[in-house]
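Below is one structure. I have some questions about it.
And then chain A:
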Amino acid sequence: MTTATLETPIPTKPAKQKVMLVEGNEAAALGVALARPDMVAVYPITPQSSLVEHVAKLIADGKMDADIVDAEGEHSVLSVLQGGALAGARTYTATCGPGLAFMFEPYFRTSGMRLPIVMSIVTRDGITPQSVWGGHQDAMTVREVGWVQVYCETVQEVLDTTIMAFKIAEHHDVMLPVNVCLDGNYLSYGTSRVELPNQEDVDAFMGAKDVNWHVALDPLRPMAVDPLTGGSGGKGPSTFVRYRKGQCRGMQNSLRVIEEVHAEWAQRFGRSFAPLVEEYRLDGADYAIMTLGSMTGAAKDAIDEARDAGKKVGLIKIKTFSPFPVEALLKSLNKIQALGVVDRSVGFRWNCGPMYQETMGVLYRLGRHIPSMSFIGGLAGADITTGHFHRVIEATEKLLSSPAPIEPVWLNEKD
Partner candidate 1 sequence: MEQTKYLVVGSSHAALEAVTAIRMHDPEGSLTLLTRDPHLPYSPTVLPYVVSGRSAPDGIFLRDEKFFATLGVQLKRGTALKALHVERNAAELADGSEIAYEKVLLATGASPAIPPIPGLDQVAYHVLRTLDDATKLNAAIKNSKRAVVMGAGLVGMHAAENLVKAGAKVTIVEMAKQLTDGYFDATAAGLIAKAFTDNGATILTGSRVVKLASSAIGALLTLENGTTLEADLLLVATGVKPNMEYLAGSQVEHDRGILVSDTMQTSVANVWSAGDCAQAKGFYTDAKIMNAILPDATEQGRIAGMAMAEDPGLKKYPGGVPLNTYHFFGRHAISVGSSKVPEGGEVVTRFDEASGRYLKAIFSADNRLTGIYGVNEFFDGGVMCQLILRRIDLSPVKGRFLAEPMKVGREIMSKTWR
Partner candidate 2 sequence: MGTFGGAYNTIAFDANKCDGCGDCMTACATAKVGVGDTARSRIQIVGSADDGFELALCRQCADPKCVTVCPAAALTKNSASGVIDWNGDKCVDCLLCTVGCAYAGIALDAGTGHVAKCDTCDGAPACVPACPHDALTYITTSRIYNEVGDWEDLFAPGLAGCQGCNTELLMRHTLRRTGPETVLATPPGCVPGMGSVGFNGTTGTKVPVFHPLLTNTAAMLAGVKRQYKRVGREVLALAIAGDGGASDVGFQSLSGAAERNEQILFMVVDNEGYMNTGMQRSSCTPYGAWTSTTPVGQGTGSGGMPSQGKTQDAKNLPLIMVNHRCEYVATASTAYMEDLYDKLDKAIAASKRGFAYLHVYSPCTTGWRFPTDQNMEVARKAVETNFVMLWEYNPADGLHFTRPVDDPLPVTEYLKAMGRFRHLSEDQISHIQGKVVENLAFVKQMAHVAKA
């Protein structure tokens, strides 16, 4: 495989960018437009709806040149994009919650076919108890299906990451679909100041499009896409193994590519986001709390207050959740003696948050024992306030001297 080369030299100083006040869903739509997809397929669902409405309006107003397919459901939404991608299209959609569940069959298949489709998940809790409000349960449920999943903290990060996602997905060492996760309600509807990159600068950043060099439905180079593979003997199972191993290699390669793309983004546009794991005031900390997505803003405020109060606490934020950034996280965990992990969803099997569950695996690799515990908050649209984070900080601090509780702490249970 080849490594993508830069199409144009990086300017020494980022160009001046247009400043706007937009909600997260509109920021995502603006990012999509700047990435110039050929095809978007849409089906509305709360809290994603305004995102696809913005996309439709951009196309209707001639501000975006893409074929829009108003499909009859999410299953077909992703299926249409698979067909488009196999014919060479850059493709995009967005969904969440029940829509993602309905989409699961083609969703599972997208990564196997190595199609670089970008899809926002405007995260939503549920499905039952019925909820239309935010929470990471939908995205967490599909974390083992081979998509790259990144979580945004701010509206600006939504806009920038949406563009970067295409470049990561289409990198020849990756060739995997990417979910850009933005928290329902808090990011989707949260209005914020953003800087809008210039189209020509984004074009230079994106480089040439080449999405079906590896697998295509094209009469000019006919091939059978996804013939049956496997069986009990012969070359079937080994063929399958090579496909799967290649997928896993693509996932691991994405960790490097995500870092490279974020670095280039920072150079070209002057905005720097931690690509995999962000450390906040971790140096000199005895213990840390760990966050994901938009909750991180309030968490950082709480850390500042705790530091002011003399507590030696820091913060670790995960941006790239799939693949799980094991090596990067190990570096951060090496700096601390105790850890509290805050999830916005549940892991039913382990009776803890899913991110905590993943982190336990990393802690095992640390080579020394540090106490840790799981916090679950922000379900079904609930706010996680600085107050909640102070409880998290206090409980985590106690781990330095007391045994760690087995049960998770449910932050909003008594709100």
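Candidates were picked such that all candidates are chains of the complex that A comes from, given by their letters.
Keep this in mind: a contact is a pair of C-beta atoms (placed from the backbone, for glycine too) under 8 Å apart; a residue touches a chain by one contact, two chains touch by 3 or more; residues count from 1.
These figures come from a predicted structure and were not determined experimentally.
Using the touch rule from the top, find which candidate among 1 or 2 meets chain A in this complex.
2
Quick one: which bits of chain A touch candidate 2 in the complex? Just the residue numbers, please.
It comes out as residues 38-39, 41, 67, 69-73, 75-77, 79-89, 91, 105-106, 109, 216-219, 221-231, 234-236, 239.
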